[in-house]
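So, chain A:
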Amino acid sequence: MPMITIDNVSKWYNPTFQVLKNCTTSVDKGEVVVVCGPSGSGKSTLIKTVNALEPVQEGTITVDGLSVTTMKKDLPKLRSRVGMVFQHFELFPHLRIVENLCLGQTKVLGRSEDSARAKAMKMLERVGLTAHAEKYPGQLSGGQQQRVAIARALVMDPICMLFDEPTSALDPEMINEVLDVMVELAKEGMTMMVVTHEMGFAKKVANRVIFMDAGEIVEDAQKDDFFGSPRSERAQQFLSKILAH
Partner candidate 1 sequence: QELTGTLKKIKDTGAITIGFRDSSVPFSYLDDNQKPIGFAMDICYKIVDAVKADLKLDKLEVKLNPVTSATRIPLIANGTVDLECGSTTNNADRQKQVAFTNTHFLTASRFVSKKASKLNSIDDLKGKSVVSTSGTTNIKQLTEANAARNLGINVIAAKDHAEAFLMVETDRAVAFVMDDILLASLAAGSKDPTGYVISKDAFSKPEPYGIMLRKDDAPFKKVVDGATAALYTSPEGAKLYDKWFMAKIPPKGLNLNVPMGAEQKKSFAKPSDSADPDAYAM
Partner candidate 2 sequence: MAQPLHGLLTRALAAGGYVNYNWNWGIFWEQTPEATGTYFSTLMSGLGVTIMLALCAWTIAFVIGSFIGIIRTLPSKWPVRLGNAYIEMFRNIPLLVQLFIWFFVVPELLPQELGAWVKQLRNGPFYTAMIGLGLYMSSRVATQVSAGINSLPKGQRMAGTAIGLTTVQTYRYILLPLAYRVIFPPLTSEFLNTIKNTAVALTIGVLELTARARSMQEFSFQVFEAFTAATVIYLALSAVVTIGMRYAEQRLVIPGFNGGKA
């Protein structure tokens, strides 16, 4: 049963510039899909359309059976059930770590301060940051911040998670502490859509790989097929460039 379906989606930034061209794909429950492709190919845009952070002009997107593209009123509720992790973490710098984790729970889900806090601490423990609960985001390293960002998504009990290049703003040393958390998540059966260039991660946990170029989904293949023999020339080129040295 598909958790996310993207059906014939097109998007223009202004009347002349089309970022997404008839994109169609889906992500099954429990599946991990990696999206890759050259810079500017529309990966971030595609993933943001899934919880309607970017509106689309054509096509439909559904999450858990609900149409994201036509819904208006219950969008906030729906979004709270789709976890999202950004390239630059986007923690709220004026709130303590634990407050970052509580904000959505209390304001959106209407949980009590206490239960939100308890849940937050549990999640911090899971990403190994209990000790930093009372610090501000600026006092943590990049890797730690990104782990908090993942925790912030998880406290909302999401039905699926979206990641937009979660490691590309990190120092090389910190990439792995984040990837480890993601691998863990995947193993637990979380449905995930991940934009990343970390081919190691893709090889390890992805079920499928989507390759985008110039707004189109050029290739949508099982992991082994993709790394074994990408069909399109553009994907071959891309892989060779990324994996060379």
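Candidate entries met the following condition: all candidates are chains of the complex that A comes from, given by their letters.
Criterion: a contact is a pair of C-beta atoms (placed from the backbone, for glycine too) under 8 Å apart; a residue touches a chain by one contact, two chains touch by 3 or more; residues count from 1.
Just so we're clear, the structure is a prediction, and the values are computed from it rather than from any experiment.
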- Item | Among 1 or 2, touch partner of chain A in the complex | 2
- Query: Considering the complex alone, what residue numbers of chain A touch candidate 2?
  - Reply: 48, 51, 53, 76-82, 84, 86-88, 90-94, 103-104, 107-109, 135-140, 152-153, 156
